[in-house]
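These notes concern the structure reproduced below.
Partial view: only certain chains, each at its native spot in the assembly.
As written, the chains take the letters A, B and C, and residue 1 is the first residue of each chain.
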Amino acid sequence: MGISLGANQYGKAENRVVRIYRDSARHEIVDLNVSTSLRGDFAAAHIDGNQVDVLPTDTQKNTAFAYAKQHGVTSPEDYAIALGRHFLDATPKATGAQIRVEQYPWDRIPAGPNGHDHAFVRRGGATRTTVVTVRGRGAEQRVWVVSGLQDLVVLKSTGSEFKGFLKDEYTTLNETDDRILATSLVARWRYEGTAVDWNKTYDAVQSTLLETFATTYSRALQETLYLMGTRVLETTGDVAEIRFSAPNKHHFLVDLAPFGLENNGEVFIAADRPYGLIEAAVTRDDASDADDVWSSVTSFI
Amino acid sequence: MGISLGANQYGKAENRVVRIYRDSARHEIVDLNVSTSLRGDFAAAHIDGNQVDVLPTDTQKNTAFAYAKQHGVTSPEDYAIALGRHFLDATPKATGAQIRVEQYPWDRIPAGPNGHDHAFVRRGGATRTTVVTVRGRGAEQRVWVVSGLQDLVVLKSTGSEFKGFLKDEYTTLNETDDRILATSLVARWRYEGTAVDWNKTYDAVQSTLLETFATTYSRALQETLYLMGTRVLETTGDVAEIRFSAPNKHHFLVDLAPFGLENNGEVFIAADRPYGLIEAAVTRDDASDADDVWSSVTSFI
Amino acid sequence: MGISLGANQYGKAENRVVRIYRDSARHEIVDLNVSTSLRGDFAAAHIDGNQVDVLPTDTQKNTAFAYAKQHGVTSPEDYAIALGRHFLDATPKATGAQIRVEQYPWDRIPAGPNGHDHAFVRRGGATRTTVVTVRGRGAEQRVWVVSGLQDLVVLKSTGSEFKGFLKDEYTTLNETDDRILATSLVARWRYEGTAVDWNKTYDAVQSTLLETFATTYSRALQETLYLMGTRVLETTGDVAEIRFSAPNKHHFLVDLAPFGLENNGEVFIAADRPYGLIEAAVTRDDASDADDVWSSVTSFI
């Protein structure tokens, strides 16, 4: 009976790279969490303990910081593509590199007409993400860019129902015409190619997601996600497909009747667990081949 | 040898109260985390297991939700004062009540000229807090209001030095004329009395903290905190004293010399642990008596 | 240009099910975190807002609790298989169900010769996991069971080296003959079939992982993982393949030379971020078909 090494990858996770642009008195800040990994033929390291083909994770870390200066960070996507290509060049046995970046947004502190030159306050709200996968070399090299956002917490205090659902012997839920709908949205969208205005497109997608959530009636979180995805694809030509993971953050109406009080959608308890979890993809019919990139975007196991 | 019951308190922690104001089509949301506790003569519960004087924590929870409707939540301070007074009335053996509230800020989703009527996005950034302590009954009753904010993450990319410090045989730190200064600020300030415009004053204090951080040169985080506190007391008559807890979130300059690159304050690694922790109070000389409220504001142990 | 609904799933996540067996004075506790989800043809819910085919997540929650009584929980795997099969029966449009369970271990409090009958202390250490996927109906129905553990934190204070690695212009790491090797292990293994003694096999795999980590010399974390996986497959016939995700929790030797002290592997700083992240699979050559179960074991995006 034989036993073999299967899929494997290695890298340095969560390099907290902070890049300050200070070419003028008006500084810019780019605040990143960068993870890099390599796949390829690293059987010797696993089976024989031979590291000769292994570019250390420490070197990957050094490179992530060096590239913040050497290449610069005009966008997480541009920076990640450069890093991924470099790691393939630097590691002959690697067949693919994946660079994951989270970017934390900062605002200028309001002081003076245009905000302060070098003092910032972290914005909170959504974190911007990208996962860049580079595979192959030379003319065969392909690049997939899957960008997104996470922790975008949104809530509608009306304009949401849930009724007409399937019932069985374990069903006790009442139908409702008016409920709070809230989620902490994770979205990822795959770009067609790399000729994209990364920052402008990110802002446009985020705005479309927010506006669609706000302005459409919801008969289920599923419908709302599908509408949000459809609207992104309709308005953003560079996006091939988009995926959502959306916890249904339940807000339960509190029964105030025992205290002689009416509660017409005014007082809720925000629950922690359990929560609904709704996940869906919306895709352009003529989208290019994603290969297995989506499964590699998620964690290894 | 005698053994006695010492200090004790009990209550319901982290009630996630969400109050929607929907008197018009333009809804308002107030999103709170409410903890209540009672102190007093509860020896029977501890020593004899007799609950006759104990208002259950479940009842405290019910009251927190009922009061969100019955009293309303124009501000966390006003709501907490009402709750605290009620609990003293409801519990004859209680001598004091403490109500702790965290408020999470939400913005309207940008849709239409003034934002959407009933769709919201969580702002992130600082959480607003208050701790209200009510003690005594009738004419003897006193109320202390300690409000604040937490998780206000701020950073200056220049305008900060650290030098001229005490050295001993374990000192290896180099002096610096230019460094990143960053913290995740926790501030609490004690109000004089309760005739305060709570929401307006909160906004004013937050603005003063941000602006002072941004516009003053820093020779140490200690100096910056003292300046921030002084400026709040100078501009806000209702504040008797203010306290800060400020982790010095280190951003270390990365050594890029091995790669032939200069790093003139451009590339940093944001470190997790350890971190400096600077804590200080700034107080008005004629401030009223705080009794032992500050020690009870922190956790019991 | 067409736009279509792609992959989708929905369910109730993180039901905290606690099952007490109290048929005799000697109680047993089973403490679970249960997440359920369904895949299938739910286009109507997404596109038309029609819930007629949707078994609510609230019903899934009810069923998870009811089954803890009705079916019982002899092991997380047996319970999850029953739940998964039930959900397919209850939801005609579903083509697959996935049940994820985390089990938190408890010990009896030491009181009396065999531990206390009904008082327990949570053990800490590794959490046991399982992900059961059920697809199809009747004779076509297939079941995949992927069990595992997470948060198994292990450390070797010697017997680990890292040298002979690939170097490039960004490499500064020194080779080492003796270092601390530490990880917080996540492992998942796929069983062949369901005729398995789930609890006994779980204990055997955990013991094999620990013993192999302890007793083998490490020339890299990759080699150690491969050895651990190989040993599990050699000793546990029911396991078809095993996968690891192992952060290299760096312990850096502290430079005490400035203080006139030697540090021969005695004083380390445990670092938080960044960390190496090593991931690998070890598989039996004659393992059965896994279909796409591994990619669905990870989160949706």
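Here, contacts are C-beta pairs under 8 Å (C-beta built on N, C-alpha and C of every residue); 3 or more make two chains touch, one makes a residue touch a chain.
Please read these numbers as outputs of a predicted model, since none were measured by experiment.
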Assembly size in copies, with 3 chains present: 4
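The working rule: only the chains that are shown with their structure count from here on.
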Chains linked by the largest number of contacting C-beta pairs: A-C
Most remote chain, CA-based centroid, reference being chain C: B
Innermost chain, where centres are averages of C-alpha coordinates: A
Chain copies touching (chain A, chain B) - same or different residues, decided at half shared: same
Centroid distance [mean C-alpha coordinates] between chain C and chain B, Å: 38
Chain centre separation (chain A, chain B; CA means) in Å: 31
Junction residues of chain C - those touching two or more other chains: 170, 172, 273
Partner chain C, residues of chain A touching it in the complex: 1-16, 35, 37, 42, 45-59, 61-63, 66, 90-91, 148, 162-168, 170-173, 186-188, 218-220, 222-223, 225-226, 229-230, 233-234, 241, 243-245, 247-248, 273-286, 292, 294-295, 297-301
For the chain B and chain A complex, residues of the former touching the latter: 15-22, 27, 29, 31, 62, 65-66, 68-70, 106, 109-111, 116, 118-125, 152-159, 180, 207, 210-211, 213-215, 251, 254, 256, 258-259, 261, 263-272
Footprint of chain C on chain B - complex, ascending: 169-170, 172, 258-259, 272-273
